[in-house]
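One chain of protein is taken out of this complex; the other chains stay put.
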Amino acid sequence: MKITKEEVEYVAHLARLDFREEEKVKFTSQLNDILMYMDKLNEADTAGIEPMSHAIALQNAFREDTVKDSLSHELSLSNAPEARGPFFRVPKVIE
Amino acid sequence: MELHQLTIHELQKLIRSKEVNSSDIVKSVFKRIDAVEGSVHAYITLMKEHAFEEAAKADRCIREGNIRALTGIPVALKDIVCTKGFLTTCGSRILHNFIPPYDATVVEKLKEAGAVFTGKTNMDEFAMGSSTETSYFGITKNPWALDRIPGGSSGGSAAAVAADLCIASIGSDTGGSIRQPAALCGVVGMKPTYGRVSRYGLIAFASSLDQIGPFTKDVEDCAIMMNVIAGHDPRESTSVPLDVPDYTAFLSRGIDGFKVGIPKEYFIEGIDPEITEAMRGAMKAIEGLGATCVEISLPHTEYCLAVYYIIAPAEASSNLARYDGVKYGFRADDCKDLLDMYKKTRSAGFGAEVKRRIMIGTYALSSGYYDAYYKKASQVRALIKRDFEEAWKHCDVILTPTTPTPAFKIGEKIDDPLQMYLSDIFTISTNLAGIPGISVPCGFTRQGLPIGAQFLAGHFEEGKLIQIAAAFEKQANLKQRRPNL
Partner (left out) sequence: MAYEPVIGLEIHAQLLTKSKIFCSCSTLFGAEPNTHTCAICLGMPGVLPVLNRTVVEYTIKMALATNCAINESCNFARKNYFYPDLPKGYQISQYAQPLSEHGYVDIEQNEGKKRIGITRIHMEEDAGKMIHDEHLPSSYIDLNRTGVPLIEIVSEPDMRSSEEASAYLKRLHEILVYLEICDGNMEEGSFRCDANVSIRPRGENAFGTRTELKNMNSFRNVQRALDYEIKRQQYILESGQAVIQETRLWDDSQGVTLSMRGKEEAHDYRYFPDPDLVPIVIDESWVAEVRKNLPELPLAKRERFMRDYQLPSYDAGVLTSSRVLADYFEDVANLSGKPKAASNWVMGDILRFLNEEKRDIKDCPILPQSLAEMIQLIENGTISGKMAKDIIEEMYRTGKPPTTIIEEKGMVQITDEAALAKTIAEILAANTAQVEQYRGGKEKVFGYFVGQVMKATKGKANPQLINDLLKKMLTAS
């Protein structure tokens, strides 16, 4: 087993996802298959190879420090599931 | 021939000679949509009213002689590019009501060129899929066989072009999402070099792999579309500040003397024999045009899928964290507190495949696993890129099948993620290396399903791809065949 149900639960929490019990079992098994397949990578010799994080090597892409118009707060909030006055609104963090 | 069946360049001739105007074309396309969209379901949102308004504007431009590259041409957009004031869902419930306050750069460029948008096309949710079956808005069918998938993730855009529900369309390609559906729907699809077409306004799946490209009915249209959408964008840090050539200039150059690399690792077990056969035909056709086929090796090919299915989900797990029910989109009801709101919203807002990839990606980046998965995959990715650099010493372009099989049946692979992932086996390396690729029709199976050939070239060598694809297309002469809808 590459990944246990408990690990699946931990990862789900990190990703803010919730699964029903039977989904957890199914996911655990599917993720195991996928991760087993990933083990293939261990065959590749990567000693001394720099990890590649960009397809094309660019550097120093900047913008100048100038202010441009922002959105109005109506437009900023126009897609919000819940807004109150000029604010986005969310349920409180229960402590 | 009806207007909706024509290509961009054919319609442009008619527009220039004042034989038709944009309203005529748009009318024809929407008539076609009314007739067959019900059975194909290529679109999530149609922009009919808007299209006719824009067509009227285009007609004024035509009368005034102000004709630009795409003036009056109906173009469909994958529902992954943001359109100001128009619903943009990314195929997901979590964005089922999202109306962007801005246009993607590619949308701005198309507008500037005079294109008329017909609507937003269906896609796998967040572009995660190879069949367009994971869309929250229902499945799209392959116009060549309605019980089959059109490929994915840009299945709607491919099907729309194949079924004449638009003249050309825009898709996005993270691991083959343009080329694979183009092949399965019998149209031309190009994934440009990473950084060539701006990603600004393209809803991110895997930022280091995503690239926008066109679906067209032929290679000439592909060149016309590329001329419009390619170019540096200061709003994207990874956009490449290079001049863009006129791609139409490559159309009739021929390929005499071209060396075409055939990677031995791509002709593996599991390829449909009809595809292998079609590839042999393609090689013969190319040699008939004066090119030579040479065997090459891309030794790290076997790792592509594993690398891809670590890097893409890892980036996706982070890119999709913003869908939290706070600023836009879906929010679950009856939430006890913030944590409950997050979990309920994301669990109900995302479909199974998206959640599966978020889980893989989160796991691959999590404490204790980063080195074994994400870092290792990024290192192997460098080796895959190196394979191609080595290959260019021996050939000008590479030829491979676009897909290992023709379009499969709806529902056939949806419960077997690994099998589904394998349908991208030939297209993924391109995205990992950042190189451009094009899929052009190269034949049909006995059942009448399209087969695609994929050409690959070095960074920023889209011109070479247009050059060989155009020559091959002319030789293959498959354009007369149309889906029977």
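Observations
The chains carry the letters A and B, assigned in the order they are written, with residues numbered from 1 in each.
Methods note: a contact is a pair of C-beta atoms (placed from the backbone, for glycine too) under 8 Å apart; a residue touches a chain by one contact, two chains touch by 3 or more.
Everything quoted here is computed from the prediction, not taken from an experiment.
Taking the complete complex into account, B:342 is the one of B:342, B:426, B:455 or B:472 that touches the chain left out.
Among B:225, B:314, B:359 or B:383, only B:314 touches the chain that is left out of the view. Residue B:234 is the one among B:234, B:290 or B:411 that touches the chain missing from this view.
Only one residue in the set B:201, B:417 or B:483 touches the chain that does not appear here, and it is B:201. Summarising the interface, chain B meets the missing chain with residues 81-82, 88, 90, 95, 98, 100-102, 104, 199-204, 206-208, 234-238, 314-315, 317-318, 320-322, 324, 326-328, 337-338, 342, 362, 365-367, 370, 374. What chain A contributes to its contact with the hidden chain is residues 14, 16, 53-54, 58-68, 70-73, 76-77, 84-93, 95.
We take it that only the chains that are shown with their structure count from here on.
With centres taken as mean Cα positions, chain B sits 23 Å from chain A.
Looking at the complex, you find that chain A touches chain B at residues 3, 7-8, 11-12, 14-19, 27, 30-31, 33-35, 37-38, 40-44, 46, 49-56, 58, 61, 63, 71, 75-76, 78-82, 88, 90-94. The touching residues of chain B, counted against chain A in their complex, run 97-99, 101, 193-195, 208-209, 234, 237-240, 300, 302-303, 305-307, 309-310, 317, 321, 324-331, 335-344, 346-347, 350, 355-356, 358-360, 362-363, 366, 373, 375-383, 385, 417-418, 431-434, 459.
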